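Please see the structure below; I have some questions.
A single protein chain has been removed from this complex, and every other one stays in its place.
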């Protein structure tokens, strides 16, 4: 029961700001909880909304001093960079099309960036942001939060340790049903921007959840894609982006896979599942029951490895806060990305790199946007095989 | 608790014979149990093996009179047709390449046929057999046994009754792991013929289990395929047929699907699963837990409908023998095909057709063989879209 | 995949008769299917109902010759014993209070007995029948059918092999909900006799299903009871026997347990579950998902052992008919009792005993009736500790 994840931020919390995430938003609140859980961060500045009144009210409600509630992210980047007690890192939680300009402003101001996924709404923006982030010398952490789940870390370690042998198959899926009907026309703010290509990008389900499934598959297996063939569909009449994606995958080295992302699969809430099979073993993990990793060594019974329990190793333990049998969930997984970010930021203060720290990077973000673009391109070409345009 | 499935064969059992299924075979024993469960059939003749000694020994062990143990199916068809007390129906349980000649012999002799799946090893044979069966006026029952599971009947009825609304998505899979290694080279008789294209046909996993998944999808949904795109693979070096198949499906009317069949997915025994989603609901069923059907009406909690329990209707009840909570399994599902066959045969004696009887037909068999052929053709053309060559 | 259970009765089926089980009965049909599955038995005589018309009609429907359909079990015992081709064994499937007189008649006539459980309706009858059966030299097989499930055999073997270490705890339960309301007053024939003390005995849920849970606990663990304390209740107003039983168990040697039997637990169909814990391991099994046995060796991950799969040994294999992943169910488990009976009967023809054959005996039956009596006695004494009156 060596739980190493709890930190309690003895060294004093890291000052951070937020762009987006004002009242009524969903993911901003999640980021703030994630930042709070370990006490590693303190929120001191924000450009929380493009609506000035909402921005101010949101800031006040969050205890941000009025003078550090900014009307625009551009102002915020400049002003915070100039302060002695300015933020070290900014969390960007806007709709997708604003990721690039906001992130660019902070990177250019020398401020680390934590950014929600997908990286950007367009592949062009993604390439520019990737180049900029790499040139900036600043940290760029993409919140592909599912990579923060302890049992996903465990799975990745088991693959790396060869427990599955040579990988053959990857079956990934992310099924939801909240877009089964035309809710974007009936007042759902979340649905509105997530189905508007100008805000969300060319992919619908592909971008919103397909990228998560794809990122998770890569994260656990370490495989790189060779090419894909995609059959996208918008089942709801009038919908401007796909709400269902069927994708066949060919990885470099010969492994193959399937990926299914759907927002019209009635009965699913956040059904992200990953299955990986190799010559020596197979694993299975489901986001809705994240404390279990099912592992079958070939020729042996299926095992249920629990987070922190027997068979669960150090890769999971450093991402855990409590003993096995007490379930951790989505927020803790999300917080683990922030915990990794905190470690990276503290190390970066002296120019160091903590070799144990793992987080999704701007490169992963570019890969995700390229995945969406490739899916759309393939589907338009009648599901022809397409390589990623990295 | 209206259980209507048990028949106890008051009218006297139907005389049947068997081709194949001698000592050491697997599926022949299953057919015999299926035929016995309701007491509807009695085994009186056989050509149980191409090896005469094994044929005779097998017949004796099964209580078949010596003079009705035949050296060849051809002899058997002729001799039984000539007997007053000859068989009414024959069960053909040989390897796939023998299905056509054996079935043809009995149809030509005026004897009904129950035949294991897939229909034949080649599409050419399948077409010929389909034509012959239709012309013969005899019954042809293909043992796609999974269609006999009560909750599959329930699912089919729910789709037909509109509980799922307009269908959008079909996700089918059949995952096994018994061919993870090169067992065909190390003495497994089952593996040997099932990976030999001359005996099994052009498809490996595709033919052996992919056809089951495909048939089940069609049976439950009533959808007809428009086209498919398949990516087949033989992961085990030297294997002559596919051991893994990834298939994208487009159905007539606009529904889409994916199908995965694998014999190298470590951790799976007979993981046949079907999920269907429509505008109003979704269902999920797994062969390894066959007494449950999961149903989500859109906007309501997920329900676990049990065989014979609340929410389970007459379509399931007529295929059930015991009350809910007492699990039925694979053999009962298989026996239900035989029970339907018995009803059809008794009706056919007077030229009647029992309108409630449902069983997979020679047309379904042709469809299955065409599915395998299309998968192979598509995969050879780099996963191009292909229509079935019916 | 060494499946050894299928027998196909090469040696010719055993002639058997049936007492009870006429049209409209439930358990008689189950016995007949169980007898048919392996082809080991053929039904040739019966006293199927105390109503002569129903007896005759039932016999005709089952293909029993008219002269071997008897008006009473007494006549049947005498007549069949006198026939050259008389039955070797009789199946008694009447309500409980008739078990004793019927069984006595056949044992006295020198005919083996297969009898439904509980053994008798009263402890006095049970003692007499136990003495008679032992003195008779005939076989007496009690259909505590759950002991026929392959994974129960596996569990028993694992306990015997010491994989659980010294046993500490047994948690057994059998939960149903079909008597949640007063259905015995509204026309349910099954409910009527099962809640009538004159027919069912002093225990309601205790006798009908508690005996199954208790028998299963003993069968798997090999433990013998020291004493019990029971708190019985009839929740439905007017019900004459208990519909819920809470029982604490103390076994000889120090292990302890709890047993819960209920017929008013809404949401349960046939929720028979057994959990056993020792110093080295724990196991868990559920009748509604009988192909899985969950095993945790202390300090290791929980394993899901499947019937016939990795970790499943010969004790399960000799009770199996088909490969792992193809579920077997209640009827196959029931048939396994008949399969064991067939082996025992064939051995008994030459005075031999097959050492591998395991079945619940008249002694187990006496133990079960004594368990019910002790529960009732304890509950009347305000849940005092009571020893079994064997």
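By written order: A, B and C. Residues from 1 in each chain.
The rule is simple: a residue touches a chain if its C-beta (ideal position, glycine included) is under 8 Å from a C-beta of that chain, and two chains touch if they have at least 3 such contacts.
Quick caveat, the model's predicted, so the values are computed rather than measured.
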item	value
Chain not shown, its touching partners among those shown	A, B, C
Option from C:260, C:292, C:334 or C:371 whose C-beta touches the chain left out	C:260
Hidden-chain contact residue, picked from the options C:23, C:180 or C:363	C:180
Of A:218, A:268, A:318 or A:343, the one touching the omitted chain in the full complex	A:268
Interface with the undisplayed chain - residues on subunit A	6, 8-10, 12-13, 26, 29-30, 32-33, 36-39, 60-63, 176, 268-271, 287-291, 306, 309, 321-332
Chain not shown, touching residues in subunit C	164, 168-169, 171, 177, 180-181, 229, 231, 233, 235, 244, 246, 248, 250, 256-258, 260, 262, 264-268, 275, 277-284, 294-298, 302, 382-383, 385
Absent-chain interface as seen on subunit B, which is shown	295, 299-306, 309-311
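By definition in this document, only the chains that are shown with their structure count from here on.
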item	value
When subunit B is superposed on subunit C by its C-alpha atoms, the rotation angle in degrees, nearest 5	180
Whole-Å gap between the CA centroids of subunit A and subunit B	44
Approximate Å spacing (C-alpha centroids) for the pair subunit B, subunit C	34
Chain centre separation (subunit A, subunit C; CA means) in Å	55
Where subunit C touches two or more other chains, by residue	306, 309
